[in-house]
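Submitted below is the structure of interest, expressed as structure tokens.
Shown here: the complex without one of its protein chains, the others still in place.
Chain IDs A, B and C follow the sequence of writing; residue 1 opens each chain.
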Amino acid sequence: MMVTFEELQSFLAEQFPQGARYGTLQELGDGWAEMKLEVAEEHLRPGGTVSGPAMMALADVALYAALLGKIGLVPLAVTSNLNINFLRKPVAHSPIRARASMLRVGKTSGVGEVYILSDGLEDPVAHATITYAIPAQR
Amino acid sequence: MMVTFEELQSFLAEQFPQGARYGTLQELGDGWAEMKLEVAEEHLRPGGTVSGPAMMALADVALYAALLGKIGLVPLAVTSNLNINFLRKPVAHSPIRARASMLRVGKTSGVGEVYILSDGLEDPVAHATITYAIPAQR
Amino acid sequence: MMVTFEELQSFLAEQFPQGARYGTLQELGDGWAEMKLEVAEEHLRPGGTVSGPAMMALADVALYAALLGKIGLVPLAVTSNLNINFLRKPVAHSPIRARASMLRVGKTSGVGEVYILSDGLEDPVAHATITYAIPAQR
Partner (left out) sequence: MMVTFEELQSFLAEQFPQGARYGTLQELGDGWAEMKLEVAEEHLRPGGTVSGPAMMALADVALYAALLGKIGLVPLAVTSNLNINFLRKPVAHSPIRARASMLRVGKTSGVGEVYILSDGLEDPVAHATITYAIPAQR
């Protein structure tokens, strides 16, 4: 790995000054990362279910973490494609977690997948595949 | 159309009490809708660019508006798949707009596409295709 | 499981009379299936690499097999969405395999993911997520 858990945690805090709104880093491995989102009022849709955009944002940042763990702290890596399938309703007011792992890390792009889990449910509530473009000049 | 501009506007305000954070309805036609997001601090990534999740949220709600304009105010319609390609960097601090149109409206699902535009740029900054699941009991 | 390996094998042979062109069933489990494609001239692009459409067709039929193993022999189940990322070049002239597993099987749709592997390579050459629409009248 190119970065430690603490280095990545600090970097994400700088990049996302909105704080824990997009989730917090829980674990970091070689090509994978886990993030957790404490569901707040702003993440909900009427009826108490976690909104799609909240899950998409969590998936996006979790794969960003997994990628940076592999390539180092490249601030200009940007999402180029995101595909997400929403599978089932998360448990109301339960935290959600994203388990992100890289499928391929190349010179100009990285591709990975993310399972979104809801505490209290065994099966994933969503699944995403995401491509990040990596800038040439790093 | 099943609903008027004003009816849909009120419905979205109820469904998204966070207010203008996900954008505001600009126009509504038969199978299409346009929404606008005034970019605020919370929608930005470092460097002043609009975040991916802000664009995904806008695309999602814009197609929801286009769908509800066709099928009426069905609160339980939920996104089942979203695919988005980020094409170019939006103009910093400019409003972004989503032009959503339905490709198919069936009994149990609706599929459409969304162009995300940035005021000041001619070409789209992102393009999404989204599927909504429509509940049977409506 | 609703069907046996032999029942599904016969069903696929009827549905795809073009024979082994889309691959052959290797294994069938509860919510998953594995298929294998012996790469022939028609599956190649110049340079000897397996064509994208050959991999998409294999992924599509492999998830169809995994779904039918769960819901029974429903001939009218049709693909509604397919998303595929091509990750690396398959080994020239080596067989390719698809490992398909369901992420969700509902009443009107099933969603799953497929890893495409190339004999001789450890990492997947492609990854797909696919949604099948299941007809109401079965």
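Please note the rule applied: a residue touches a chain if its C-beta (ideal position, glycine included) is under 8 Å from a C-beta of that chain, and two chains touch if they have at least 3 such contacts.
All values reported here derive from a predicted model rather than from experimental measurement.
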* Structure fact -> Filtering C:L25, C:A57 or C:I71 for touch with the omitted chain leaves C:A57
* Asked: On subunit B, what residues meet the omitted chain?
  -> 83, 85, 87-88, 103-104, 111, 113, 123-124, 127, 129, 131
* Name every residue on subunit C in touch with the hidden partner chain. => 14-16, 18, 22, 42, 45-47, 52-53, 56-57, 60, 75, 78-86
* To do: Could I get the residues of subunit A that touch the absent chain, sorted low to high?
  => 80-81, 83, 108-109, 131, 133
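The criterion applied here is as follows: only the chains that are shown with their structure count from here on.
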* subunit B-subunit C separation of Cα centroids, rounded to whole Å -> 33
* Asked: Taking each chain's centre as the mean of its CA atoms, how far is subunit A from subunit B in angstrom?
  -> 22
* To do: Identify all positions of subunit B at which a residue touches two or more other chains, and write them in rising order.
  => 80-81, 83
